[in-house]
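Below: the structure, in structure tokens.
Here is chain A:
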Amino acid sequence: MPADQSLPAVPAEVLVVGADLAGAGRADLLIRDGRFADPATAGAGAERIDADGLVALPGLVDLHTHLREPGREDAETVATGTAAAARGGFTAVLAMANTTPVTDTAEAAEHLAGVGLREGHAQVVPVGAVSKELAGEQLAELGLMARSSAAVRVFSDDGHCVADARLMRRALEYVRALDGVVAQHAQDPRLAGQDACCHEGELSGRLGLPGWPAVAESTIVARDVQLAELTRSRLHVCHVSTAETVDVLRWAKARGITVTAEVAPHHLLLTTDEVAGYDPTFKVNPPLRPQEHVTALRDALADGTLDAVATDHAPHARHDKEHAFGEAAFGMLGLETALAVVLETMVVPGRLGWPEVAARTSVTPAHIARLRGQGRPLTVGEPANLTLLDPAARGVVDRDRSASLSRNNPWHGRELPDPVVATFWAGRATFRRG
Partner candidate 1 sequence: MDAVDEHGEQSVQEASGLAETGTAASRLVMDADQIARACARMAHEVLEANRGADGLVVLGIPTRGVALAERLAAAMSEVEGVQIPVGSLDITLYRDDLRRHPTRVVGRSRLPAGVDDAVVVLVDDVLFSGRTVRAALDALGDLGRPQAVRLAVLVDRGHRELPVRADHVGKNLPTRADERVSVRLGEVDGVNEVTISPGPGEDSTGQNGTGQHSSRQNSTGDSPAGTDHPEERP
Partner candidate 2 sequence: MRHLLSAGDLSLAEVTGILDLAEEMAQVQARPVKKLPALRGRTIVNLFFEDSTRTRSSFELAGKWLSADVINVSAKGSSVSKGESLRDTVLTVAAMGVDALVIRHHASGAPGQAARWVDAHVLNAGDGTHEHPTQALLDAFTLRRHFRRTEPDRDTFAGKTIVLAGDITHSRVARSNVLLLRTLGAEVVLVAPPTLMPAGVGSWPVATSTDLDEVLPEADAVMMLRVQRERMSGGYFPTPREYTVGYGLTRARLGALRPGVAICHPGPMNRGLEISADAADAANSLILDQVAAGVAVRMSVLYQLLGGEDATPTSSRGDA
């Protein structure tokens, strides 16, 4: 583990001086015993961090991460994935269920939560599968997972779409009793064929790559929001990637349907043009789309139609990516660069202020996931989950300087903000810029 990832001895007190508290203005923060305390009571031995020019956000919460453990520890582990999360300013990650074995039982969920407690550099919250084995046929033991010590509230077959309408209806109905939410990976398998590997459009037609159209996503979302209305239950849409889906979400929210939605950083900046060189680094599900979709997603994140930014951090071993484009694994890394991309695409152009950034990256995700201790105000008494960032810092992304075990980084070589200065989880510094 890189040196800056080993957990340091916890200083008794940490005084953060003069940070801008999520846009509310500059103030001091005192961290003591895992919570924020009155800065005026800071002792002489407190560690002082000069935060002049820095912004303080509640610790970021990622609704969508793939930690790969258990099953693919060659690509990532709980330890390395959460180390990457801490570097990116995250204090909590929701770990998707498509591991080996799948997280579809209380035992599997508790196992993962336990590993997270022992080895994690951020809070690890297991996501439970909607269907057994992610097969899309029978409901998994949603209730037992919710009642377990892992307290699962978010259920998702991510990687696969819950395509059967009846199963989706049942799942939505069922989780209502658990204060749970069904997070859908919206991709109609009949419109997205087995070989489909990118956005279906002008570029894929020229390149001879089988793709799937935007409507493969939006038609599922259109169906699901109406099921959510019917069942009066909570729906969450994973990784929205199309303008069409944004239109459906606006319609649904206007009707008062309880739907939330997330967008991944790569869909805020990268377009399908990246695929022209057949580089599998840019192969991802949902795929990169043309510019008009990127524009629509930014507009929707600005006005809140998209509630949250979630990374869909998807590490892959080199031998899973170094194939022909059509055969390579889907997915990109994202934890360490997520905030940088949000700054670049939304803050720098003035689309979001710091309060909105805090909402999209921490407060709202925590609320969706029903995480009590996360996404809290930066006030005395609250758990000390804190991300300190320097909005002015920039750098060139180097994929080899990463806490992740994998290197499938689409930002390599790109000049972006490099904002995260320090991350505190439950009062403990999990990342410090060295």
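Heads up, the rule we're going with is that a contact is a pair of C-beta atoms (placed from the backbone, for glycine too) under 8 Å apart; a residue touches a chain by one contact, two chains touch by 3 or more; residues count from 1.
Regarding selection, all candidates are chains of the complex that A comes from, given by their letters.
Quick caveat: nothing in here was measured; it's all calculated off a predicted structure.
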item	value
Touching candidate for chain A, same complex, options 1 or 2	2
Contact set on chain A toward candidate 2 in their complex	193, 200-211, 213, 277-279, 318-327
